[in-house]
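Only one protein chain is missing from this complex, and each of the others stays in its spot.
On to chain A.
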Amino acid sequence: MKKRVILFFALLLSLVTGMTAVTSTTAHAATDNSLTKVEKKGTLVMGTSPDYPPYEFQATVHGKSQVVGMDVAVGKKIAKDLGVKLVVKSMSFDSLLVALQTGKVDMVISGMNPTPARKKSVDFSHTYYQGGYSIVINKNDKGIYKDKDSFVGKTIGAQTGSTMYNESKKQTSGTTVKGMTSVSDLILALQSHKIQGVAMEKPSAQAYVANNKELAAIPSNFDLSASDTSASVAFAKGSTALVTKANKSVDQIKKQNLVNKTYLPEAGKYLKTNTVNTSMWHYWKAFLTGIKYTLIITVCSVFFGFILGVILALARMGGGGVLRTGLRWLATAYVEFIRGTPMMVQVMFVYFGLGLIVNLPALTSGIIAISLNSGAYVAEYIRGGINSVDSGQTEAARSLGMSGGATMRYVVLPQALKNIWPSLGNEFITLIKDSSIVSIIGVSELIFQSNIVRSDTYRGVAPIAVIMVLYFILTFTASRILNYFERRMQHD
């Protein structure tokens, strides 16, 4: 099962749990309203990372892209038994547990195995599926490799931080283990002979082999405990009532062997329809959505970041007085802090951290985080711009009786902005590119969409090439437009 533990995820998790240790954990434990809450709102929100066929993946159903797979079928069954509607929320695998703890989702079904480490922070249902591992190889090599022990002097690939990654390292000798984040990348590496095999779960292996004639699967023969190969539904810690209900559904699924009899074959069907047309033209709608969100995020963030930047710059330039000094100190601290921390962490902090207080949609969180980030940088440009305006301008305005505020607004700022227009333009272009970071919280911008297309089509490079061109078109157009305005402003 997938068991990725990436460093900042762990950090953020400890931060968030630390922050809420007093409030939420005790509150959950004291009064378990998990079930009534779900029943009251009439929806059960399932978090999943749809890049893992046949567990969960994106498919085009009736012309619309949606998340399908056996995990979604499990989720549907649980929701149906509860008498509520299932809502599927996509995000990166690393974000799932935080989303659960911060109440963004009611449960996580994402091929997740109930390891002891995870059991410390979340509650698990009974196991709904017992899997195993295979190794995917190039069909031409079929005679050479038999199982995990045949790769001496060769390289096996696995998802970074996953169980198969760790086990491949432990249970082979003389074999190099190469970790990559996504399975599509691993398959690509396999086909370009950078690695000789990819360790993954049996159903996933079957899906890949069924969809790619060049590939074949061999048994792995890893020695594994049951908890490392089983999949369970995760719930927030202390939601016993909800877990008990879900266990009834899970037990039925097991008893009637629904996964193997119904869910997997169904998922397989989607995989087939999915790969009928892997041309990039077929996915123009997905890319268009990506462009739309990338632009929405960039334009909104530039707008709000600019306003914030002006406020910060003015606060930083404030003179005497306790209040003004305090504000200046705060603004300076803010700018330094934002510039000294990665935007990715800021995005996650706004989505999950602020999410504890107000439930913000991913898109809003992304715009807020990037605006907050951009504001700190814009503030410095504006401060430089204001300083570059000759002090004689201020004196002339003040000598005419204009107040400090009016002088700033009508005389200094317009000139400062003209001076820093090129820097602001660069910031805009940078944001077009950097907005891609919000893909980690599941906003459907270009990178996110390209990942979906990649797992949809099993094509590793083409979607990347497409978005590369798209990004270039966006930034190039933007810089042409900005240059045009720059020239127009230069006439005086």
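Rule of thumb we're sticking to: contacts are C-beta pairs under 8 Å (C-beta built on N, C-alpha and C of every residue); 3 or more make two chains touch, one makes a residue touch a chain; residues count from 1.
To be clear about the criterion, contacts and distances are computed from a predicted model.
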{"item": "Protein name (UniProt record) of the chain left out of view, among \"Amino acid ABC transporter ATP-binding protein\", \"Quinol oxidase subunit 1\", \"4Fe-4S ferredoxin-type domain-containing protein\" or \"IclR family transcriptional regulator\"", "value": "\"Amino acid ABC transporter ATP-binding protein\""}
{"item": "Of A:W284, A:F303, A:W329 or A:Y410, the residue in touch with the unshown chain", "value": "A:Y410"}
{"item": "Among A:L327, A:M402, A:A462 or A:A478, the residue in touch with the chain that has been omitted", "value": "A:M402"}
{"item": "In chain A, positions touching the absent partner", "value": "390, 392-393, 395-404, 406, 410-411, 414-415, 418, 491-492"}
